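Excluded from the complex is one protein chain; the other protein chains are retained at their positions.
Per-chain residue numbering starts at 1, and chain names A, B and C are given in the order in which the chains are listed.
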Amino acid sequence: MFKFLADFLPIIIVGLSLGSLFGLVGLAFTVIINASQLVNFAQGDFAMFGVAVCWFALTVLNVPLWLAFPLGVIGAALFGLLTEKAIITPLQRRGARPFTMILGTMAIGIIAAGAVGAYTKFWWMKINPFLGSEPWKLKKLPIDHQGVMIIFATVVLVIGYWVFLNKTRLGLALRATGFNRDVSILLGIQTAKMVGLSFLISGVISGIAGILCAPLSAFNAVQGLPLAINGFIAVILGGWGNPYAALLGGITLGLVRALLTGYLSSAYAEMATFFVLIIVLTLRPQGLFSRFMIPESKKN
Amino acid sequence: MLNVEEISKDFGGLRALHQVDLVVRAGTITALIGPNGAGKTTLINLISGVYGPSEGTISFEEKRIDRFPPHKVAEIGIARTFQLTKLFEGMSVLENVMVGAHPWARNSRFFPTVLHLPKVRRERNDICEYAMKMLKLIRVEHLANVPAGNLPHGQQRLVELARALTTKPKLILVDEPAAGLNLHEEGMLQEALKSIVDTGITILLVEHHMRLVMRISHWVYVLDVGKMIAHGTPEEIGKNPLVVKAYLGKEY
Amino acid sequence: MKSMLSMRRISWLITGGFILTSFFVHGSNAAAAEPKPINIGFSCDFSGVTAWEGNVEFPIFEMAVKELNAAGGINGRPIKLHVLDNGGDPSKTVGTLKVIKDANNCVASYYGINSASGIAAKAWADTNNIPIISCGPLSDKLIQRKGKAWFFRSNLSTSVGAEVILGRIKELGYKRVGFMGSTQAMGTDCLSYLQENISKFGLELVGSVLCEPNSKDLTIQAKRLRDTNPEAVIYSNYAADSSVWARNMKTLGWQPYVTTGVGLGLFSAIRDITPPDLLEGWESVAQIDFTRPEIKMIWDKYAAYTGRRSDDEKPPRTWDGAHLLFEAIRLGGNPDDPTAIRDGFYKIKNFPIVSGPPGAKGSFEIGRNYLITPKECTMVVIKSGKFAMVQRKK
Partner (left out) sequence: MVSRVKRDFIVLFVVLGMAAVLPLMVREIYLYLVRLIGIYAIMALGLNIFMGYCGQVNIGVAGFFCIGAYIPTVLQGKLGWHYLIAFPISAFVSLLVGWGMSWPLLRLRGHSMAIGTIAFAMAVYLLFERFPTITGGSDGTVVPAMTLFDQTMGNIFYYYLILVFFAVAFLICYFLANSQIGLALRAVRDNEEAAAAMGVDINHYKRLAWLVNGVLASIAGSLYAQQAGFINPDTFALSTNVLVLVMLCVGGPGTILGPVVGAAIMTILPYLLVKIQQYTLLMQGLVLFAVLRFLPDGVVGAISKRFRST
């Protein structure tokens, strides 16, 4: 019995910390989905860009971490805003089809990856664990503080976003925009500004996610898309346009992977997640935890 | 020709239609009137198979059709237009109308098409000609090559009619055609409907405005909050106190 | 109408491009330099995930060629490089090699870094009879035991590395060995070699775990391996996952002796990515002894030539590759005949190389188409974040 627990607990912990990372990226997706029913395939590249800025500040400008971190986040946020101004709004004005929008965001992602890659020669952008590599000791049970930080940040950001969405005028406006653009225009909400705002917030979140997970493993210019896909899987597993569902979906994904790694083999864990995704899409397209469904936009 | 018997439709807890009966006789213009939210469009959607009824049956020429998917309904000869016009905006008017030929375009299967067999080419030309003929019938042939997205509202309705006709239907469901038309366009519409009936096609006209209905329909049904409250000739309906109360009462 | 018009327009464009192309081709055919140069193709990964390798290897090779040409070339004939990017993609690599052969009628071809592309290149070389010298790929699938090979290698091979590791572990007196590697060939090849040969060294493989590329957390695998309590751990994985692995071992409070057979090139990448204190005491097989003056010289040359430093194995092994190729051409006698050059490689005897311990000599022989044997191998250890040579008892 104890043996079983000793095997089981670490798996759960790993699942949680991985899952909350995916959940965080999923949340970043959800912010944009809530405001404009868009899926932003450059999400991971927001994170990547944040990491790049942070790394640049640390290694080239030699600024301390407490300054480099916010710089990176700001970088990601501005990049998000730029994305919206550069391609999202123009395409939406034109009433482009969904796959054009997808490609639009992809284009931004490719450009970011290409630019950063050209500067770093696709070499790794190394950021050390924030609190050094010595793990915390809790009654000589070692704890990986980087993972703890990710879980913590995730919880805080999800709650913060919930408060913002439900308790502030701006948040309500954001929700209204996502729910029904025309009506919210009638209500005098500047929808364009709202979409911009959503990209800004989403940039912040994914920036934080990226910089927090960069020390876990090496991060380079082309690592954005895989991260984004995991985040998006979290969104689909959880539930479309529902922040908590995205988090739950992320944790489910993390746990599934950890369990597969623990009890099957790590060689098939990733493959299995995609099969799981297809099954979920077939049986429950609205997601596992979608307590409410925001209808997809007419354009789809 | 079309028999709707004791149809009911629930959305969640809300009952949109309650025990509705309706009969359309071949070769006539039958009108279905009623105030907004009476359930007219719901009934049309039930007949055209957009969704199935909660209770009751719909039969067309003695054939049960209430579980048919929309494309099947279209194939057995019931065409429709939409209250909010739904043209294919990426195509020209002619192409829009040609889509209508789908139910009888039997030769345009996959392999014959990719092999570009003569019968397919012939059929394509037939379709093209037939579509032009329908456009002429509705008197909009001059618009043939205009992108459908660029048309004014009134003409879009007419094109939709032509498109519906191209399916070679026995019955056309026309959903609020006069909504948002000016007098001139309404006149054109009236002409169009008349000429359609003259070709022997039956029309079920769903309308909100009395004027058009009173002028052209042979038989009128009145629907109010999901119930059929009266039916008869336009004259009878005009006199019917129930209708005046339920319907015109709201108008004036 | 749309389609027809655009179609006609396009056809004009195509005709135009067509005519231009043929002109261009004609022109480029006419161009020929005096004295007739020896064409050498250079296919390497400048883009893609292994791009940094190409960006180091190419300048070194180019530098060697320039020096050679400045010194009068081979028998008075300069060497002309034809550079192509293979993006680290095998089928693209084959494409570039085809181009190198047919378009620029090259006699010999230099190939860059990653194993998959290497295997593709070897297959191509064997069918097209063009000698290839390569200095990146680790895979054992590139070893040709019988007959004369067309594909040669100036760097470490997985099995050679593994052999050295096992020797070292034995030397340190450990018995129980654990293995951690990539789910990709780099890990699986090494594992299968160990499973076959470890008993010969009187050691025991007690446990092995694999991990997917770019894993974010390897605690589970690390725990699994620890539970088999090995005394020494062999790490055969890409640099990207090293930091995860090292950190998770630390988290488990488990720090056995870790060694890798990946060579200094990858080992320094591992050091670049991972917090150095996590790597304290890690050892790796290498093919250079950086206390040797030649190495220093090459590193400085590279820095002077490119303006950035790459103080690891790549410059020296590329340097060796280039000079072995030149020597083979020289010994082959006929710079225009690929077969002669191939035989030239086998004529190389006791050629002084910068790899290996001081005074190392290099050669190829039938059944061994790779340069580095266990006796050319050295070992480096990470002491307080810096590399240090391991002094091994003979």
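Definition applied: contacts are C-beta pairs under 8 Å (C-beta built on N, C-alpha and C of every residue); 3 or more make two chains touch, one makes a residue touch a chain.
These figures come from a predicted structure and were not determined experimentally.
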Neighbouring shown chains of the undisplayed chain, as defined at the top: A, B, C
Touch with the omitted chain, as defined above, among B:T167, B:T202, B:S217 or B:N240: B:T167
Touching residue (missing chain; options B:E123, B:E176 or B:E207): B:E123
Candidates C:Q144, C:S159 or C:T183 - the one touching the absent chain: C:T183
Touching residue (missing chain; options A:L27, A:V51 or A:A113): A:A113
Sites on subunit B contacted by the missing partner chain, in the whole complex: 48, 50, 69-71, 74-75, 79-80, 82, 86-91, 95, 98-103, 105, 108, 110, 113-116, 120-121, 123-125, 127-128, 163, 167
For subunit A, residues in touch with the removed chain: 38-39, 86-87, 90-91, 94, 96-100, 102-104, 106-115, 117-118, 121-122, 225, 229, 232-233, 236, 240, 267-268, 270-271, 274-275, 277-279, 281-282, 285, 296, 299-300
Where the unshown chain meets subunit C, residue by residue: 1-11, 14-15, 18, 21-22, 25, 29, 46-47, 51, 55, 83-85, 87, 89-91, 93-95, 98-99, 101-103, 115-116, 119-120, 123-124, 127, 139, 141, 183-185, 188
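The rule is simple: only the chains that are shown with their structure count from here on.
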Shared chain contacts [subunit B and subunit C, defined touch]: none
Centre distance in Å when subunit B and subunit C are each reduced to the mean of their C-alpha atoms: 72
Euclidean distance of C-alpha centroids - subunit A vs subunit C, Å: 36
For subunit A paired with subunit B, centre-to-centre distance based on mean C-alpha positions, whole Å: 48
Multi-chain contact residues (two or more partners), subunit A: none
Interfacial residue positions of subunit C with respect to subunit A in the complex: 48-49, 51-52, 55, 183, 209-212, 214-217, 219-221, 223, 239-244, 246-248, 250-253, 269, 272-273, 275, 277-278
Contact footprint of subunit C on subunit A as seen in their complex: 7, 10-11, 13-14, 17-18, 21, 117, 121-124, 126, 128-129, 132-135, 140, 142-144, 146-147, 213, 215-218, 220, 222-223, 226, 258, 261-262, 265-267, 269-270
